[in-house]
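Omission of a single protein chain aside, the complex is shown with its protein chains in their original locations.
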Amino acid sequence: MSLFLTQLMNGIGNGAVYASLALALVLIFRTTGILNFSQGEMALYSTYLVWYFSNRGLPVWVAILLSMTLSFIGGAAIERIVIRPVERASPLVLVIVTIGMFLAINSIVQVQFGADAKHLTRAYPAHVWRPGNVQISADTLVLVGILILECLFLYLLLQRTKLGLGVRAAASNPESSRLLGVPVGRTLMFGWGLAAALGALAGSLAIPASQPALSAASMQSILVFSFAAAALGGFDSTIGAVVGGMIVGVAQTLTTQYIKALSDIVLVVPFGLILVVLMVRPQGLFGSRHVERV
Amino acid sequence: MRSRRQLQVLALATAVVVLAFLIVLPHQYGSTNTTRWAQALYIGVAAMGLNLLTGYNGQVSIGHGAFFGLGAYTSALLVNQHGWQFLPTLLVAGPLCFLVGVAVGFPALRVKGLYLALVTLGLAVLFPDLTKHYVHVTGGTNLVAMTGSELAPPAWVPTSVSAIGRDDQWAYYVTLAIAIGLFLAAMFIIRSRFGRALIAVRDHEAAAATVGINTSFVKVSAFAISALYAGLAGSCSVLVDHLANADKVQTFQISIEFLVAVVIGGTATVVGPLVGGWLVVFLQHWISDSLPKHVGSISVLKRTLANPAASPAIFGIILILFVFVLPDGLVGGVRRLVSRIGRGDVNDIQPSTTPLTT
Partner (left out) sequence: MSLLEVRDLIAGYGPVRVLHGVTFNVDEGEVVVILGANGAGKTTTLRALSGMIPAKGVVAFAGHSIVGWQTDRIATAGVGHVPQGRGTLSDLTVHDNLLLGAYSRRDRAQINADIERWYAIFPRLGERRMQAAGSMSGGEQQMLAIARALMSRPRLVLLDEPSLGLAPIVTQELFRTLGDLNREDGVSMLVVEQNAGLALGIAKRGYVLEVGRIVVSGSADELAHNDDVRRAYLGI
């Protein structure tokens, strides 16, 4: 029983990793209605920035905040320069542009920082508690805690502030929003910047928690699971990203542990989920019916 | 003012010259170059198939590397494990990939746009894991290495076609034959009623249904046909490269290469992706081999280009640039240019039929 609970906690920990990037995906979808295949690589670059700064002596949390700020600016710039012209274009164009960015950013990371694995300093000490033989790691607690804070922050921002209203309006009907004085362009830039900043935080905390080192491939497996989390929860639901992430994380851990036959092909879990969800209930568990805009 | 007839003659003449060049090529070039041209051909074949699905039918797939891998493994295992000659393996790989394409096409009916792209990504990512798990030859990896002798040309091939010690010529000719065959098939498909149905379903599915088109049949068929092309291309790759390797990185990367080939070559023509395939292969080699030499003095640039990651970066940037600058791709752009010159009327409004310029 305690093994099961430990695995459950591990699953939740993994789930928090996936959910944190899924939040960024959901935010992008809520602002511009597209799936950003390069979200993981953007977060990767941000994480490399954290490594770069902390390597040069900055305390880790300062490096993270600095990276988040720079990522915010970068995300806003990407929206303005690369995404704005193709926002309403066909799926093929959107795939090409986001995949193009995926390739470009991943390669820029390798060229700029080198392809060797980097050691990323932890932002908090690793620790494992053992209440009643169940193992709970500090990573799990911190990640889940940060997730809850992010959800709260996003809820308050989007539902209770004028800026948030503008973001939701711009996503719902950009033309009407402009006619009411909403600066739609700047609002979209803000959405992308915020998503990039969230991605930076996600990468900085999740990678040390889930992998031995930072490398150019670090984000790729996380991204896949995060997409599954967002699809399951509903691409336009913040809560969905978190719940979806938890389900995916727990499903993955329990599958690996208990269904030996699938342990090699554990990716079947997220992609199977994505396929089933998109076929049966495209708006996910918590999304609204309008999700099929894409 | 050139007439349409004269332009057709020009196109035909160009095709003949290119064909002649392609036929004598292996005897003019050494084995390295011949192999590269063969690679360009099989990438082009897969891209042609993908274009039928994505360009003409509007279903975006970034997972066709899985079908390519399936074809490759089928041929590789039949030759390596069961002692088959290479050519007969095509008769298994092709239909197998076609059937898997049908199987994938059905659930794809229910998923559209970017969501479909996401699901096909799953194909590319899952395929390596599934083969590693269920195919017990590779010793835990995704690599099937072949010896040259298994893939040597059969006895009935004269040495004038494929010289001794030049098995690459044989590999090239097989690939060329398949490329020409599939090219003609694609031309035929596009010009047929089915081809028009493909485009109708892409542009306005609801309207297409009202005119009596069975949209499900069209969409699933498009998937199956594109899978067939990718699978045969994969088989050829075994003959050309003497190995089958469908690990995760490879499968995803090659799926993207197909997409790049389609975009660069242009979605509006059948030949566009072939040109795109050529560009994808030769551009990569140029970036890693030739470009650094020309950049001699600027050491930072040289170091950057020498990095193996430089190639995907440049591809990524090219992809994005093409969307903005040349949405019709190279061939589409040339076509527009030629027809403008031909008609002598620059103000002609060309209706756009490509999904990139909607």
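Letters A and B name the chains as they come in the text, with residue numbers starting at 1 for each one.
Basically, contacts are C-beta pairs under 8 Å (C-beta built on N, C-alpha and C of every residue); 3 or more make two chains touch, one makes a residue touch a chain.
Predicted model only: the values in this text are computed from it and were never measured.
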item: Visible chains in contact with the missing one; value: A
item: Hidden-chain contact residue, picked from the options A:8, A:70, A:165 or A:266; value: A:165
item: Contact with the hidden chain (one of A:145, A:183 or A:212); value: A:183
item: Touching residues on chain A - with respect to the absent chain; value: 162, 165-166, 168-169, 171-173, 175-184, 288, 290
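Everything that follows uses one rule, which is that only the chains that are shown with their structure count from here on.
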item: Cα-centroid distance, chain A relative to chain B, in whole angstrom; value: 32
item: For the chain B and chain A complex, residues of the former touching the latter; value: 54-55, 58, 60, 62, 107, 110-119, 121-122, 125-126, 129-130, 132-133, 249, 256, 259, 263, 267, 304, 307-320, 322-324, 327, 355-356, 358
item: Chain A to chain B touching residues, read off their complex; value: 34-35, 37, 82, 85-86, 89-97, 99-108, 110-111, 115, 216-217, 224, 227, 231, 264-268, 270-271, 274-275, 278-279, 282, 292, 294
